[in-house]
Every structure is written in C-alpha cells, then in structure tokens.
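Omission of a single protein chain aside, the complex is shown with its protein chains in their original locations.
Then we have subunit A:
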Amino acid sequence: MNEAEIKERVARFLEEHDPAGDRLEFLRARFDAGLAWVWFPEGLGGLGAHRELQQVVERELADTPQINGGKQGIGLGMAAPTILAFGTEEQKRRFLRPLWTGEEIWCQLFSEPGAGSDLATLGTRAVRDGDEWVVDGQKVWTSGAHHARWGILVTRTDPDVPKHRGMTYFVCDMQAPGVEVRPLRQITGEAEFNEVFLTGVRLSDDLRLGEVGDGWRVAQTTLMNERVAIGGGPSRRGGGVMATVLNAWREHPELRTNDLHQRLLSLWVEAEVTRLSGARLREQLVAGHPGPEGSGMKLSFARLNQALSGFDVEFHRDLGYDDWTFRRSEDVDFFGRGPGYRYLRAKGNSIEGGTSEILRNIIAERVLGLPSEPRVDKDVPWKDLPR
C-alpha cells in the first residue's frame, strides 16, 4: 500500500460517510474502513500498511471528527499495542474498536505503593478460582481511572518463583465489584491520578492477556510503548513548551534580563538539537533501521520541559497561581494552564513512565553495553524478598 492508494481509500471513504453527521458513527466507520491506525491488521482498524502512512490519513482527515488523544492516551499508546501483540483474536475484536473510538477509556494498573522503579516486585495477588481469577491489592498513580472502563493490570500469580517469573497480565474490568477508585491529589492541586483498591475482584480467565506467568514480558511491551508515547516531541523548530516560553518572551520585553536571555538561548539550542535528533530518529524508522536514539528522547524532554517551565515562572515574576481547586481533571491540560501549573506538572515528567534514573540505567546497559549492578533479588522467590 502506498501513499496514492491510501489517499484514494480516504477519498472513497469520505464519499460514503459524511463528516458532518454523527461523530461516533463517523469514527466507527473510519475504524471499520481500516483508517484508524493503518499499521494495524485489516479488520482491526488498519490496513497492514506502513506506520508512516498514518500521517497521510491524518492530513486527509484533518477536518473531520477526531478522537481525544489526551483522554484516550493510555488506551491508544499502551493498551492497544499490548492487546495487538498478546491478545487472542476474540480479545482484539472485543477491545480495539471501542478503545480507538473513545467509547471505552483505558487506564494502567501497574505501579503500587511498594513497587515503582522496581515494578517487577509488585504484590497485587491474582488467585485462580475455576474459570475466574480473584484479585486483591492496591495500585497507584493511575491516571484517568475515574473515567476508565478497562484497565491493563499486572498481578502476582506465583509468589514462590523469582519476581520476574511469577506475574500475569490481565484486562481489569473497572466496573467489577471490589474495584474502588480514590482520587490522589497532586502538587498541582487537582487529581489527575488515583489510587485503585482491588478487593476480591473477580476477573474471568478470558480477560487474561498472554500466558500465566508471562506477565513481565507482556508488561515490557506496554512500557516500551509508554516511553515512545511520552517521548514524542515537537516536530517544528521552536515548538512545544518552547513556543509558549518564546511567545511570552516576545510579548514582554519589559521582563527580559541579560541573565534570562543567556539561559533562554542555551535552552533554545538544546531544544533544537533534541528536535533534530527526533527528526533523525523518525527518518531511521521510515528507512526501517530504528536506532537506539529513541531510548533517550523521554530523558531529553523531561529535562527540557522542567527547565523551560521553571524558566517561564521566573520570567513572569508572578507570585500567583491560576487555580488550586481540588478537581478531577479529564486529561493533562498542559498548555491551557498557567506557568506555575506547567512548572509543577512537569516535575512528574522525570518520574512517570520510568524515572530518568531508570532510563539512564537502560541506556547504559542496553545501548552502551555496560554491566548491570550486582543483583541480590534475581534468583530469590518473590515471597522471600526483603521488604
């Protein structure tokens, strides 16, 4: 499938479906036409085409009803690729369509109070009971759990083997009895995250994703996709957070100082070389030779977002804050809020989706081939680990 063929398909689709009609009907039809994510297989919203051709579809359909990339972020970026890689045919058919159209929102039940960077030490238990599993435990930092229909869940199914081997991955029914979602108020004032308590939650075995005991491998697929999703940066020179800072800088000459000017120019250069690096990475992907550059993108953007948002607050010399109200947010409204909010929210960028320290370990070990630290927990059964 090439660009011309894709364009022709889009044109035919638009002849048959009126973008001005019902939004949901249009999105469902778009999925059924294989124009949701073209690199997915036919029948599952795609055409089995090259991933880069998605840009062509997005351009051609720019003026039609759109999905909500923010609210649906976890579904699109993490659940979908995992379901595609490990789901049964039935699971793919059941979940992918409403996931893409946004009829069903997804959340991610990975981190626990005792398992963050060391995710594989997690303790939420799933015990088999006939055709069902009974889940007990607590998850945390769960964005969007308050409006999620489904969650991707990693559990401990065998405490007697070393931690990486005794896990199993499920799709969690967020409407099942025993699922309790409590808001977790953040330093920004709002509650975008949640704590999720799972008490005697019964999940049928057909909600299991991958083999029993293979949960770590399934989770790796999710995490790799998470980092790609979080690390995707601006493609335009001076775009992203830099654009917000530059606009303010140009509008307020009275606030400029020599010191800020020097620092802003340094940040501008860093943002630009990071953008170029992302552009080079995308070229490698098109050419079919993905380089290891991707591993560093999230690290770069975390640093830049934090430096730029901190700069922005200092530049404005505004001692106020836009809104401390404790409210449930739909998604991260990064650009709709003030500099103070951006500064505080960006603090999470070096923690969520793998801390910057863990990412440095990954680069050092997987890209640079440096030896790992001595591990004391590798061959110890999970139940015997010190905690």
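Some observations on this one:
The working rule: a contact is a pair of C-beta atoms (placed from the backbone, for glycine too) under 8 Å apart; a residue touches a chain by one contact, two chains touch by 3 or more; residues count from 1.
The definition used in the following text is that contacts and distances are computed from a predicted model.
Protein name for the hidden chain, per its UniProt entry and selected from "Flagellar basal-body rod protein FlgG", "Iron complex transport system substrate-binding protein", "Ion-translocating oxidoreductase complex subunit C" or "Acyl-CoA/acyl-ACP dehydrogenase": "Acyl-CoA/acyl-ACP dehydrogenase". Across A:E270, A:D318, A:D331 or A:E352, the residue that sits in touch with the chain not pictured is A:E270.
Counting over the whole complex, subunit A has residues 238, 246, 249-250, 253-258, 260-262, 264-266, 268-270, 272-274, 276-277, 279-280, 283-284, 287, 293, 296, 299-300, 357, 359-361, 363-365, 367-374 touching the chain that is not drawn.
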